[in-house]
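In this view, the complex is presented without one of its protein chains, the others remaining in place.
Right after this comes chain A.
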Amino acid sequence: MNKFLATSLVALTASAAQAQELKLYNWFEYMPQELLDAFTEETGIAVTMDTYDSNESLLASLKAGKLGAYDIAVPGDYMVKILADEGMLDTFAPEEMPNLGNIETQWLTVPFDEGRKSSVPYQWGSTSFAVNREVFDGDIQDTAIIFDPPEELAGKINVLDTSGELLTLASMHLGIPQCTSDREQLKALNALVTGAKPDWASFGSDVAKDVLTSGDAAAGMIWSGFAAKARGEGAPIEYAFPRQGVIVWMDNLALLKDAPNRDSALAFMNFMLEPENAATLTNYAQYSAGVTGVTEFLDPEVADSPEANPPEGTKTVFVEACPEDIQVMYDAIWTNLKK
């Protein structure tokens, strides 16, 4: 009899745990396990997480039928707008998100999610490039490091394998606007990247840190937090804030439409807006939180990292989502580059 009771109790708790779950769809290497454990301990909600490697592959898999399978995804700024336009995001009322007030003012009113109806900040940071200082000790504060590299770096450069960030940085190097329809500018952009390609050793996003720590590449386009991690792992690199500017982005926890566990999702988003939790994430990912009151919980080396603290006057640019007739031309440049 006792045994019977025990078994049914186990079965009961198991089914209760099953009811309380959360399906998270996140970037690779972007979530510390301790944070998921802390959330499960606090709420009893079990979290399962799948990962992707670019905003575009997130969109592709949601379009291919994954919508309804996940509660939360972590799209970047322009992708939040695209997902919303595609009708893939659910909205929440401010009352459902008690910690909404913890969001830093500059990240509360954002063009990609007016009034924060579908998403809350996850991490924000910048994209530029890092250089191995043992290989090259000259001036690195110029995008020419990637597009017209000095002799020491030529042939030893890794660039991100995403057309959005690579072509945006190239546009900044040329001083032309994004999503331009000016033919001369597009031709110049095409000529710049095809001309620079022989100087690049590889295209890779998920390996961007690894190639720098292993020494396979002496310079590489990289995200700020990834560069900080590479430096922490002993790579003798410096992250650049070039004169032409850096790409700034914010990844957001976005509530997906048809979320199977909407309540769990809201609980998790609210949980991540607690300064202490946002700080745990920041200490791991080494970008910045976009949440107030985080500083006191940060590791000093993360709070003071050169990657997360751009010098005064650094120009910043968000990647823009181009309209269809213009995006086609950028796609053609990208294919031409990789043919």
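We take it that contacts are C-beta pairs under 8 Å (C-beta built on N, C-alpha and C of every residue); 3 or more make two chains touch, one makes a residue touch a chain; residues count from 1.
Basically, contacts and distances are computed from a predicted model.
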Message: Can you match the unshown chain of the complex to its UniProt protein name from these: "glutamate synthase (NADPH)", "ABC-type spermidine/putrescine transport system permease subunit I", "Cytochrome c-type biogenesis protein CcmF" or "Protein ImuB"?
response: "ABC-type spermidine/putrescine transport system permease subunit I"
Message: Can you tell me which of A:20, A:99, A:178 or A:202 touches the chain that was removed from the display?
response: A:202
Field: Touching residue (missing chain; options A:164, A:225, A:242 or A:290)
entry: A:164
Message: Please output the residues of chain A touching the missing chain, sorted low to high.
response: 54, 56-57, 59-61, 63-64, 82, 86, 158, 161-164, 183, 186-187, 190, 197, 200-204, 207, 214-216, 324, 327-336, 338-339
